[in-house]
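Only one protein chain is missing; all other protein chains are in place.
Up next is chain A:
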Amino acid sequence: GRSHHMGMNMDMSGGDNSTMPPHHHPTTSSDHSHDHMMMMMPMTFYFGFKNVELLFSSLVINTAGEMAGAFVAVFLLAMFYEGLKIAREGLLRKSQVSIRYNSMPVPGPNGTILMETHKTVGQQMLSFPHLLQTVLHIIQVVISYFLMLIFMTYNGYLCIAVAAGAGTGYFLFSWKKAVVVDITEHCH
């Protein structure tokens, strides 16, 4: 439903501000190593492709070509993230077809007996759909934190890649969802 759709998008801004290890490049002169550490992490947006560290110590961008490649990779990652969200929604909907009804008699007014029916919709803990959802959830959490960390590099090119990839992914994957999945919801 509507609220479910919006709940999915709330994890964008909820990235935890866990402590980040400061970059420590060994310098020959130790007297201004403190200043050196302060300027390692940019705190304002910039456009550049020299010496841009991307998530891992082995991923350092130094040329325009490498930045272009990184842009494409980040764009695809953000697109994949949106697709994963939509796919999980669809999987959840499909696996919740199993509905259990429990009916029990309860006393009503004037001595009548009423039938109270409880409807339970859900998955069993050890069922394959639930385990699959859990694995996909872990992947989703990891990717969402990666995207947050990429945005935190404050590099303008990479931030644009994240935003554009998210928008394109939403456009492409939500299209199918808006046409197909809501029709099946109507049929239920």
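Just so we're on the same page, a contact is a pair of C-beta atoms (placed from the backbone, for glycine too) under 8 Å apart; a residue touches a chain by one contact, two chains touch by 3 or more; residues count from 1.
Rule of thumb we're sticking to: contacts and distances are computed from a predicted model.
K.L.:
Which choice in "Copper transport protein", "5-hydroxyisourate hydrolase", "Aldehyde dehydrogenase" or "Thioredoxin, mitochondrial" gives the name that UniProt lists for the one chain left out?
P.N.:
When "Copper transport protein", "5-hydroxyisourate hydrolase", "Aldehyde dehydrogenase" or "Thioredoxin, mitochondrial" are compared with UniProt, the left-out chain turns out to be "Copper transport protein".
K.L.:
Which listed residue (A:92, A:143 or A:159) would be found touching the missing chain in the intact complex?
P.N.:
Reading the full complex, the residue touching the unseen chain is A:159.
K.L.:
Please output the residues of chain A touching the missing chain, sorted low to high.
P.N.:
2, 5-6, 9-10, 12-13, 15, 17, 19-20, 22, 38, 41, 43-46, 148, 151-152, 154, 159, 162-164, 166-168, 170-171, 174-175, 178-179, 182-183, 186
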